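Some chains omitted; the rest stay in position.
Chain lettering (A and B) follows the sequence in which the chains are written, and residue indices restart at 1 in each chain.
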Amino acid sequence: MCFFNQTADNKPKEECGVFGIYDKSGKNCARTIYYALYALQHRGQESCGMAVNDDNHIFCHKDLGLVPDVFSDFVISQIKGNIGIGHVRYSTTGDNTRENAQPLASKYVKGTLTIAHNGNLTNAARLRQELQEQGAIFQSTNDTEVVAYLIAKERLTSKSIEEAVAKAALKLEGSFSLVVMSPRKLIGLRDPLGIRPLCMGKVGDDVTIFSSESCAMNAVGAEFVRDIKPGEMVVVRPDNTESIQYAKSEKTALCVFEHIYFARPDSVIDGQSVYEARKLSGKLLARQYPVDADIVIAVPDSGLCAAVGYAEESGIQYDLGLMKNRYIGRTFIQPSQDMRERSVNIKLGAMGACVKGKRVVMVDDSIVRGTTIKNIVTMLKEAGATEVHVRIASPLFLWPCYYGTDIPDRDQLVACHYSVEEICENIGADSLGYLKLESLREMVPDLKMDFCDACFTGNYPGGVPEVSDKNAFEQSIMEL
Amino acid sequence: MCFFNQTADNKPKEECGVFGIYDKSGKNCARTIYYALYALQHRGQESCGMAVNDDNHIFCHKDLGLVPDVFSDFVISQIKGNIGIGHVRYSTTGDNTRENAQPLASKYVKGTLTIAHNGNLTNAARLRQELQEQGAIFQSTNDTEVVAYLIAKERLTSKSIEEAVAKAALKLEGSFSLVVMSPRKLIGLRDPLGIRPLCMGKVGDDVTIFSSESCAMNAVGAEFVRDIKPGEMVVVRPDNTESIQYAKSEKTALCVFEHIYFARPDSVIDGQSVYEARKLSGKLLARQYPVDADIVIAVPDSGLCAAVGYAEESGIQYDLGLMKNRYIGRTFIQPSQDMRERSVNIKLGAMGACVKGKRVVMVDDSIVRGTTIKNIVTMLKEAGATEVHVRIASPLFLWPCYYGTDIPDRDQLVACHYSVEEICENIGADSLGYLKLESLREMVPDLKMDFCDACFTGNYPGGVPEVSDKNAFEQSIMEL
C-alpha cells in the first residue's frame, strides 16, 4: 500500500524527543509522560514509548504510531512507578521497525538499564564494530543499543552508574541528549557540544523532569528550571540531585535548525525563545529583502512566526492567504498520477478572497527540494495573486546533517544545483530572498551558546561519520 | 474508556457534509469522493462513507472514523462507478452508531435509492410516526431513513424520481441539503429556506459535482459553478442537467454560523467568502470595542480570520500568542482530576515571549460554556500578559439550534445565565466584547440571501420541533 507521509512536505525531520521524570512521592508518572510525549510529538511521529520503574520492575510499552495510537487509557492505567522515561521517534522508512522503537529496556550486570536517546552518533559504526569484536550482538539499528552496551561495559570497572555513563559518553561522537534510568537513579545528559537540546524542570520539591523541550513542561504543569549544559550530566537520586560536568568542550554548537523549524515556538532553548528567534528571522528578512506588497502571508505552520515578524518590520499587513487542512492524517492515500500535482491542494487551500488582486509576500522557514513551494506559488497565482514574493527564514540549504535530523541527499537539495535566481524562476516567484548566512547569530540574540550551522556552511563542529554506517546495516536486517 | 473529543472545546458542531459526483466519461469517482470528503472532514468527524453506482450496482462503504481510517487504498481501488455520493458525519454520543453512518443505500420499487443528508428535520418525529402507522420499520435514528421512505412512497404515484423527491421534500420541515442517487440520475437539492449550504461545480463538460462547501471543489480540481438556490433541485441525467424550483419561499435563511465558525475559510457560500466574513467580523469588533493594547492574537484556529481583521482595522500589531498542538487526536486520554484544569495546556501553549508584559486583545469566534476561554485567559496571564481583552466575533449565544448543529442545552450556555460583565469577570478578562447583533448583516455583505440567526435571537425561520423526537428514540435502540 502506498502511504503519503503527513510530514512528507520536503521539510527536514527531527529524529527524536526524550523525556524523563523522577517522582519521589508518587507512582503515577505514566500519565505525566503520556502528556509530555503529546507535547513532544512534533519531534517524532513514527514510534513512541515509555518505560517506568516500579521498585525495580520495569514496565515498558512502545510501538509504531502516534502517542494516542500506542497508549490507551487501559495501558496507561496499568503502568505504575515513580521513575520513568519516554520517547518519540522519527526515522527514515527502512529503519522504522518496532525493534528500533525506544526507550531501550535491558538487563545488565547491575540490574536494569533503560535509555532514551535523541541525536546521532557519528562514530556508531566504529563503536558497533569494536563491540562486535568483543562478542556483542545487535538486535536493532539504533544508536541507543550501542550506548547501552558501552554503559554496561564501563559499569564493570566503574563505582557507579553515573561514572559508567560519563565514561561511555566520552566515547561517543556526534550528537546525543540522553535520559538513562537505573534501578534507583535518573540521569539526563547532553553531548559536549550541546547539539541537541535538553532541559530540566520540577513540580514542587519532589518531582524532577528532563525534557527535550520546555513546551512539555508547560503541558504537564511543571516549572522550567534550566537547560542542561553541553557536557553536563544531572543525576537524580532518591535523596539528592547532582550536576556533573563530565566533559569540557572549547566550543558549543546547538543545532540552529531547532530554532528555525524543529522546536515548538512556545519552547525556550538555551535561553532563546523559539518564537522570538523565528519572528526575528522574519524581521531580518524584511530588512534584507524589502518589497512593495499588499499583504504578508505564511506557509502554515512552518512560516507563521517569521511571517508575523516580516509584517511587523515591513509595516505590510499580515493576512491569511493559505488554509491548512487539519485532518490530513498519517495514512493518506496517494493521489493518482493525474491528481499528483494537485496533492498540495488537499493539504492547503488558497484563500481566494484574501489574495485576489494582491501583491503577496509569502514567508516559509526553508526550501529543501523546491517542489512544494512551487505548487503553493502556483496555487496562489491561480487564486488571483498578482505577485508572489517568497521569503525564506533561513540561509540556503546546502549540506547534509549528521547530527540527528533527516535531510535529503545533496543531489536532492535544490540549492546545491541552482542559483537563487534560477530557483526563483523555477518556483514561479516574482522575487526570492533567503535569510543571509551572516544574520544567523542576529536571529538568536538570547542564545547562551554557539550554534551548529553545518547544513548551511558544511562546517561540522562534531566531525562527520567515518563510514556511512546506517545504510550498510540497513541492508542486512529489515523488519516487515 | 473515557475519551476526550478533539472538538470537545465547547464549540457547536456541524452535523454533516455531503458530496455528489456524476462523471459521464469515467468510472474513477471513488478517489475524487475520497479527497472531497477529506476537504469536508471539518463538517463531521465521527463517521463517513460513500456509495458509488456502477451500472446500477451500488458499492457502499461506510463506518465510524475519519476518512483515512475508514477508507484504505485497497477499498478505494475496489470501488468503480460513474455516479457517487459521499458523506461525513458528526453526531451526539448516543447516536454515533454504524447504523447511522451515511449514505443510506436502499432498494425500492424502482431499483436503488441512495441518499446523503445534511441538516435536521423538525418534523421527523411526526413523519416517522405517520410512516410507522402505515407499516414502516426504522433501523436507525437517522432523518435520512425518513427521507428515503418518503421518496419511496411518493415514487409510487410519481412519473419520475425527481417528481418523487420534490414531493417528498415538500413534506420535510427544518433544514436539509440532500444528494440523491437513483440508478441513472444524481439529484442535489436544498431546503426552501436554504439553511444548510450546497453548491455545484464541474470538471470540464463531463463531470458535475455537488458539495456542501466550495473548498471541496478546489481540493479535487473542480470549478465552482454556483450555489444551489433555496427550494431548488438540480437533476443530473445522462444527457442533460435540469434545474427545478420545487418550492418557493418568501424568506431565505442560510445558517449564519456557517460563516462564523462551521465552514472552512477558503469556501465561498451563497456569494459570500467565509474568510472575508470572518475578517469583517473582526473589523466590526475593532470599531465596536476599541481598546488600547499592544498586540492582537487569535484563539487558533477558530479566531484566526477575525483576529487578523481586528488587527488590520485597529492598527494594533497581529501576533502569535497561542500555539496549538497539531497532534491532539480523537482519542485522547482524559486527564486525571488534578490535571483536569490543565487540559487546555495540552491542546494550547501560550507563547511567553510574545505576550509577556503585553496588553493583549484575544479574538475568538464564540463563547458557549465559557470554561475553555477562562482557561486560556488564565494561561495568558500566567505567561505574563498584563491585560487580556477578549473579543468575540459573534453575538451572545442564547438559543438552541434545531437545524442540524449540535449546541448544548440552554442551561449550559453561559450567556443565558450571566451578563456580559459577569462573564468578563468570570473568565478573568480585562474587557469583553461580543459582536453586536445588529452588525451580523454587515458581516456578510456579499451574501445573496437572508440568514438564520436563531441561536442569537430565538427567531426560528423554519419552526421548532413538535416533540423532542431524538431522545425518545435514542432510548429504545442503542448500538455498542
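The criterion applied here is as follows: a residue touches a chain if its C-beta (ideal position, glycine included) is under 8 Å from a C-beta of that chain, and two chains touch if they have at least 3 such contacts.
Here the structure is a predicted model, which is why all the values come from computation and not from measurement.
Please state how many copies of the single repeated sequence make up the complete complex in this structure file, given that 2 appear here.
Spelled out: 2 chains shown, and the full complex contains 4 copies.
Please note the rule applied: only the chains that are shown with their structure count from here on.
Could you please state the distance in Å, as a whole number, between where the Cα atoms of subunit A are centred and where those of subunit B are centred?
It comes to 36 Å between the two C-alpha centres.
Mind listing the subunit A positions that touch subunit B in their complex?
It comes out as residues 1-2, 28, 31, 34-35, 38-39, 41-42, 45, 66-69, 71-74, 76, 215, 218-221, 264-266, 268, 273, 275-276, 279, 301, 304-305, 308, 311-312, 317-320, 323, 325-336, 339, 342, 345-346, 349-354.
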